[in-house]
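Working notes, beginning with the structure itself.
As you look at this complex, bear in mind that one protein chain is not there, while each of the others sits in place.
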Amino acid sequence: MKGVILATNPAARLVDITHEIPGQDIADAAFTLLAAYREFSPGTIHLSVVDPGVGSPRRPILICSRDYFFVGPDNGIFSYIMEREKDVRVFALTNREYFREPLSNTFHGRDIFAPVAAALSTGVSPRNLGNEIDDPVQLESLKPTSLKNGDVAGRVIHIDRFGNCVTSFTPGDLHREQIGKGLSLKLKGKAIKQFRNFYSEQDTKGDDLFAIWGSAGFLEVAACNGSAADRVKAKIGDRVVISSQQSAISSQ
Amino acid sequence: MKGVILATNPAARLVDITHEIPGQDIADAAFTLLAAYREFSPGTIHLSVVDPGVGSPRRPILICSRDYFFVGPDNGIFSYIMEREKDVRVFALTNREYFREPLSNTFHGRDIFAPVAAALSTGVSPRNLGNEIDDPVQLESLKPTSLKNGDVAGRVIHIDRFGNCVTSFTPGDLHREQIGKGLSLKLKGKAIKQFRNFYSEQDTKGDDLFAIWGSAGFLEVAACNGSAADRVKAKIGDRVVISSQQSAISSQ
Partner (left out) sequence: MKGVILATNPAARLVDITHEIPGQDIADAAFTLLAAYREFSPGTIHLSVVDPGVGSPRRPILICSRDYFFVGPDNGIFSYIMEREKDVRVFALTNREYFREPLSNTFHGRDIFAPVAAALSTGVSPRNLGNEIDDPVQLESLKPTSLKNGDVAGRVIHIDRFGNCVTSFTPGDLHREQIGKGLSLKLKGKAIKQFRNFYSEQDTKGDDLFAIWGSAGFLEVAACNGSAADRVKAKIGDRVVISSQQSAISSQ
């Protein structure tokens, strides 16, 4: 992919965000991109390839937000971006003129996404690359849902290399004053009642699992000197529930 | 290695292809290079270091093809390139003037290959780096061999991160019309009779292993939602046999 881009645009600046997404894990790639994309300068082209459907009728797409381009398969990999960004336009990449030939059925990263990203970097207009569409594939929303008993349900959206379980809860989903007080988080049947401000903060309650605000802006479940994911056998997609006597949803 | 190159040529463009070759696996490195090198612009210097014989009398070499340079140990790592490229010239790197000092016995990537690659990138001629040779080390050829019973034997040349087993068979080794019809591939005693056009294509035969043309141009053995390598306990070098009533070798 890098060779293809540089052959078209030798001045392209290539930055690797990660090559460690677990195989075929579209949701994990969607989170990773969400956590990183806004640190880059406006005009950056984000190229993401976790593509189990390569060669099938799934569409190759381009998404244009106010500041960025996103190129990759239409399988939900960009849906967290679309959930956050306003005024997004989505294009199905149909103009084979910008594809590598021969076009394989097994590596569109090299044959479609990289050459299209290179074309964008040289100033080719999205309109020349394909047709605008309005039905891109979406993963389940990151928004928590309210349960009948007043609890609020979210899910694990990422597990980092330390085993910290990133949940879909953001500060807007919680009363600020709840954090560290009435907060009770449940993951895999285990209640997490402790909140920490930083990972190595003193454990004062004799419990080894705690909640913490992670760097991507989501609430995490972490463990003292170990992997929270291993401890509760958590995986991406697992449900996380916030219980509270008072309403747990922010009134903002 | 990157520091050494940039200290000599601050304008050098560095591109990482991979750092995930299994330890000491020369054949896997040879395949990986074969799969990637032609995507890069003419003039690219390919630097490859899988070098279990570092410090021994094995030679450091430079290979010049029409479009590319290849720098690394003379252990077969470039032999698939040499099998494919025409008019290749090979040089033993003997001019210590271009080596890093002190020269270690344990890391020629840093002490010989990186500084030589940097020298090439600044325009130093191959003739100044050493003497032309005609006996570089070669791995077993990628060409399949015909067996007495009419079968054709190849081998596993790479196992990717998904467990797909890349074989040494190319389209030229098979009748096009055989693929998906009379094709019967045997790997580790297991017959693979199904062919797919893309990984997620519907399984219509109730069998979980299938053959597919991979992105590097070789036939792969893959598994539905799993690792083919794990399923048949395959490793690099394992024999793969194509059986057929008709001749399995293309008449082209």
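Letters A and B mark the chains as written, and numbering starts fresh at 1 in each.
To be clear about the criterion, a residue touches a chain if its C-beta (ideal position, glycine included) is under 8 Å from a C-beta of that chain, and two chains touch if they have at least 3 such contacts.
Keep in mind that what you see is a predicted model, and the values were worked out from it rather than measured.
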Contact with the hidden chain (one of B:S104, B:T122, B:T145 or B:N197): B:S104
Identified contact with the non-displayed chain, of B:I17, B:L33, B:V54 or B:V116: B:V54
Hidden partner interface residues of chain B, rising order: 1-4, 6-7, 10, 14, 16, 23-24, 52-56, 104-107, 110-111
For chain A, the residues touching the chain missing from this view: 13, 15-17, 36-41, 44, 161-162, 197-201, 212-215
